[in-house]
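Note that one protein chain is taken out, while the other chains of the complex remain in position.
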Amino acid sequence: MQKKKQDQQSTARIFVRNLLHNPSAVIGLTIISIMILCAVFAVQIAGVEPDYIDPIEGRQGPSWDHLMGTDQLGRDMLSRVLSGGRQSIYVGVIASFLANLIGTVLGATAGYLGGKIDAVVMRVSELVMTFPQLILVLIFVSLLGQGINNVIIVFALTGWMTTFRLVRGEFFSLREEAFVEADRAFGFSKPRIIFRHILPNTMSPIVVAFTINIAIFIIAEAGLSFLGLGVPVTTPTWGNLLTAAQNPVVVDEYWWLWVFPAMSIAIFVLGVNFVGDGLRDVLDPRHKSLIAKNKWKVVLVGRLGRKK
Amino acid sequence: MAFTISALIFFASRLSPIDPINAMVPPDMASDSANLEQLREELGLNDHIILQYLTWLKNIATGEFGYSLQSGQKISEILALRMPATLELVLSALVLSTILALTLGLFAGAKKGGIADKLSRILGVVGIAIPDFFIGLVLLNLFAFRVEWLPTGNRVAPGQVTFWDRFPNLILPVATLTIAMLAVLIRYTRNSVLDTLNRDFVKTARSKGVPEWRVLYSHVFRNSLGPVMVLLAFRLPLLVGGSILVETVFQWPGIGTTIIAAVTASDYPVIMVVSMIIAMVILVASFLVDIIKSILDPRVRLGGGN
Amino acid sequence: MSRSTNKDLILDLKSVNVKFKVEDGTLHILRDVSLSIPRGSFLCVVGESGCGKSVTAQAIVQLLPDNGEISSGDILFSQGDQVVELNKLEKFGKQMRDIRGAKIGMIFQDTLSSLNPAHKVGRQVAESLLQHFPISKDEARTRVVELFRKLGIPDPERRYEAYPHEFSGGMRQRVMIAIATICEPDLVIADEPTTALDVTIQAQIMTLLKDLQKSAGKTFILITHNMALVSEVADHVAVMYLGRVVEYGTVEQVLRDPRHPYTKALMASVPNLDADKNVDLQTVDGQTPSPAEVTVGCEFAGRCPYVIAACTEKTIQMTQVSPGHDVRCIRLDSNGKLPVLIGGASNE
Partner (left out) sequence: MRKFQKSLGALGLVAALAVSVLAAPSQAATNNSITVAEVTAGGGGVQQIFSPWINSGSISHHAMFRALFKAEANLTAVKPDLASGYKFSKDGKTLTVTLKSGIKWSDGKDVTVDDVVWSMNSLLRVAKSNAVYVNAFKQIVGSEDVNGTNTKTMSGITTKGNVITISLKAPVNTFIPALAQFMILPKHVLADEDILKLDTNNYWKNPVVAGPYKVGTFSQGNFITLVPNDKYEGDNPKIKEINIIVSSNLVADAKSGKLDYFTTNDPDTIRAMNSVSTFKSAPLDVLFYRYLVVNPTGPFSNVKAREALKYGIDWNRLVPAIYGKQGKVIVGGVASGMPHYLPSIPKHKFDKAKATALLKEAKFDFSKTIRIRTYNQSQPAVMIIMAAVAQQLEDLGMKVEFLPWTGDATTELWTNRNYELALKGLSAFNVGEWYAEYSNPATFEKLLGAQPEYAALNSRLLQATTLRETGKILTELQKLEQQDLYKLPMHLLKQVVFISKDISGTPTKWGNPLYVYQNNITSWSAN
């Protein structure tokens, strides 16, 4: 037990060290950390509450007083964009967590049990996957209604397939491994084998899918809110700030009302994707500079693998 | 499969608390309550729900899609009107992005670290981080408002008769959609080309002294096409679903804007029909994927493998 | 050791070094590889997997992977009266391409992946012909069919139209041979052509290659790790270990009278050359070190029973033990013999 703990600690340490040596992960983590800090300290940075109304200062372009300008009610855009990150990131992270949960449980079950259950879940995932996601989300929204929690639920229900497929694939290959055979021989229960023994070995794809889903959901939230069907407008999310752009006059004359929120989304998503790429490299050595490694293997090692 | 989907779609929509008659005719716009009852009867809303479902199925099968709650128009008419607009938009973007992605992806894969490679990598990373409607808004702002080269939206303006008359209307939405699709497609093509380049038969081709362009064109390209084509086939539902956000930005009278209107107004008959058609297209698309695979790869064609 | 350019030599490798760039640095894959191949000879390059024999083949025709390059040395190829420095030619330039396929044919190991699955085999063979000769497609077809027949491919006209996956492994290898020889090249390099095949087919293919060499007077380089093959077909043998040629000579010299400890070990691991024709060179004690490890002196020192301190002090040079028989070992006495081991640590 003690030893296991130590092992885990050192694994964690190696993981962190590798991550910090991975340039894309470092860039991504830096971007994300800065943006989260900005979101948390939005009011302190902007010097004004995001909801403070000052009609006299309305519709002003970027200036030293208002770095990102002001909206029609004279609310400071810097403060709104920075604090807008809070809910957007919250939606992305929670929805991604739930989607991963669904995907993992289904993937583990289907992958371990195989057979009919697997075939059915696989079919469903195929269908959900090919159905244009936004339309699916819209249909769900029209059934569930609007609201931040509904948006999260909808994303989770429509976004679990990537994780599902990855986990299922891992389970397919792992279930024949020796340690699983041993578990079965010991007579452990299925849930115990699935979730206590095999699952920890599939963490890498789950973690990678988690980050990728965050990026996807943040973009989806923006689209949904842009259409006026996302998070209630009283919550300033990046997507809700973008609704301003539904008015062509705003697109034309008040560019700062939509360019800054959109840029924030793009930069944050870029950061998340960088972290995702970094994690993939660090967690899964098979993916690590796939091409160079493969060539080197083909050229030099040839059938070395078989010898061992 | 199709039946399961249809039942799901139908009964899910019936969970809605909204009385379709009320949605069609707001209470303060009703001439007489007897008229509403008559309408309810005519629309078959008094029948048993199973009967309604069967009627709906029968009607769908015969192309009788019912009426929109919102406008009262026949849904078949709405589709006939909106579908060509969406097809025009999405097909153009699909074709354009495929050509661009294949070309760029081929060059990128062929010369790693070259200009095409750098360009496509930047596109691949940045492209998926930017919401597609934002691309649309930027293009709109730049080309329609700042320099006023292109129209701000709509599909056909008065006086525009031929396709070329209204061609300028198509440019911005197609460009937006193309850029948005390009990111993923280019990543895919590039990786596929790189994979193919690593395969042994490329070495064989080179060992014959075949020039590099020929190696790329004749050997690499064709074998890289498979996965890309499969990806494309899976985009087919877009042909029905349209690209909602892009259509919204450019006021494009397609299926995308129809869905938005239907969802915001809980216009269930329209939502149901459109989802049903998309589901059908998905089923067709998966057949198509198999066909494409067999055309590109003779091993599949002969049903064998090795 | 002769280093002079000789008209009788079709190919002359002089101290060729090949390096690969990988994520963590540079791998020195080929070290000072020198090989002189007389016209009309049949050379076998043997060694364990990872010793650099395939890289040698790829270096000759400049088809190294993108991350590999010839860092120094010369590869001289004589074309009639001319001697071309292959390594000075542009990798995908016209001159190099005119040599590839036309003057030097290549046969690869994995026939299924080495043939384009989307093209008909006939077209793949004809492609080479059309590339190098100004002939019509019909003419090319006739010649391909003719060659197919010669190579023992049944029903060649119909087979012309077939796809690679419709062929058996042996038939595919015949197609590969057709690709490599359709332009009548002077030199054919076969990189483990029979590894993936079963024993009877192996024998057929080897016979085919040998016949080709004899009848057409071509030069063959066969890269293999199967010692049994060597004795059957080769007239010259080069033994490679970790990027270096450690022993070179005629087949009699090397197989009957191995001098280098590694070669000795190899031969010992094959109990009877005729007993089992399918023995791989994998039973030498110890692990092959990674090319990433920087070593001074003899690379085999770590596994060598004859090792002394001097072995790992400086680079070991090739020495001639008898005419045409070179060995890279400092433990040989003036007669070119290894000392007798005391204590029986040796495999002998």
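All chains are identified by letter, namely A, B and C, in their written order; residue positions are counted from 1 within each chain.
Quick note on the criterion: a residue touches a chain if its C-beta (ideal position, glycine included) is under 8 Å from a C-beta of that chain, and two chains touch if they have at least 3 such contacts.
Just so it is clear, the model here is predicted, and its values are computed rather than measured.
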Item to complete: Determine which of the presented chains are touched by the chain that is not presented, and list them.
Response: A, B
Worksheet, complete the sentence: Given A:N18, A:N201 or A:N247, the residue that touches the chain left out of view is A:N247
Item to complete: Among B:A116, B:A144 or B:V273, single out the residue that touches the unshown chain.
Response: B:A144
Worksheet item: Among B:N191, B:S207 or B:S266, which one is in touch with the chain left out?
Response: B:S266
Item to complete: Mind listing the chain A residues that contact the chain we can't see here?
Response: 51, 53, 55, 58-59, 71-74, 141-142, 145-147, 228-229, 232-234, 243-244, 246-254
Worksheet item: For chain B, which residues touch the unseen chain?
Response: 16-19, 22-32, 34-39, 42, 67, 69-74, 81-82, 85, 144-145, 148, 152-159, 247-248, 250-254, 257-258, 260-266
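Please note the rule applied: only the chains that are shown with their structure count from here on.
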Fill in: chain A and chain B: spacing of chain centres that average the CA atoms, whole Å
24
Item to complete: Would you give the residues of chain B that are in contact with at least 2 other chains, written as numbers and ranges?
Response: none
Worksheet entry | Multi-chain contact sites of chain A, meaning residues that touch two or more partners | 295
Discussion item. List the residues on chain B that touch chain C in their complex, please.
Written reply: 112, 199-201, 203-212, 218-219, 222-223, 296-299, 302, 304-306
Worksheet item: What part of chain A is in contact with chain B in the complex they form?
Response: 123, 126-127, 130-132, 134-135, 138-139, 141-143, 215, 219, 222-223, 226-229, 242, 245-246, 248, 251-252, 255, 258-259, 262, 265-267, 269-270, 273, 291, 294-295
Discussion item. Going by the contact rule set out above, which residues of chain C touch chain B in the complex?
Written reply: 61, 63, 66, 92, 96-102, 105-106, 108, 110, 112-119, 124, 127-128, 131-132, 163, 165-166, 176, 179-180
